[in-house]
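For this view, one protein chain was removed and the others were kept in their places.
Let's look at subunit A:
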Amino acid sequence: MLVSIYRYNPEKDDAPYMQDYEIDLPEGKDLMVLDVLNLLKAQDPSISYRRSCREGVCGSDGMNMSGKNGLACITPVSEAVKKGKLILRPLPGLPVVRDLVVDMGQFYKQYEKIRPFLINDAPAPAIERLQSPEEREKLDGLYECILCACCSTACPSFWWNPDKFVGPSGLLQAYRFLADSRDTATQERLSDLDDPFSVFRCHGIMNCVNVCPKGLNPTKAIGNIRTMLLQRAT
């Protein structure tokens, strides 16, 4: 199989380029894209990429596989190959450090902005802050995000305004804390989001939903934030 990989080493290369590799895959086995990368790394040790848990939990190996963002460790080659060729590129929209490794600084900055931690001014109870099963249920589909950045880097609004638009991942997390019955900073959180960029740059094209490797729905969370803002203002 032919694998085309985006190569760029800022210390050596003037510009990025695509490098082709030919690889023999074992018969009757559908490897994951990460396995293919590991095999290629044995062939050419200069190929750089991030990976850690190799089972879709850590979110390190987010990359663009034949045009679609996803985690290399849980994407079967059969799904990623197009016309007999596997094309691997770094996540779009973020600065490339080297080959498939991107600088996630901007992505984390947006995550930091939404204050991803529980804020509660009430004195802490002796044991824990309790939630009813119904209140806890509201966090399902939100807390599972692993911050792999596949969604935000698939979003054109994030490409054009990565410094102003929080992006689908950050907004999913913003709603995770807005929906949490134990959080008391709802009004401040909403005020922080009510500008023309942070939330409202989302035009609902749902690229984020299309690529999320955990099957989450940031567009729905963004809709819920809008509804909360609207309910507060009308």
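Here is the rule we go by: a residue touches a chain if its C-beta (ideal position, glycine included) is under 8 Å from a C-beta of that chain, and two chains touch if they have at least 3 such contacts; residues count from 1.
Simple rule for what comes next: contacts and distances are computed from a predicted model.
Looking at the choices "sn-glycerol-3-phosphate ABC transporter ATP-binding protein UgpC", "Phenylacetic acid degradation protein", "Ion-translocating oxidoreductase complex subunit D" or "Succinate dehydrogenase hydrophobic membrane anchor subunit", the name in the UniProt record of the chain not drawn here is "Succinate dehydrogenase hydrophobic membrane anchor subunit". The chain that is not drawn here is touched, among residues A:45, A:84 or A:196, by A:196. Contact with the chain that does not appear here is found for just one residue of A:15, A:42 or A:230, A:230. In the complete complex, the hidden chain is touched by one of A:17, A:143 or A:160, namely A:160. Touching the omitted chain from subunit A are residues 157, 160-161, 164, 191-201, 226, 229-230, 233.
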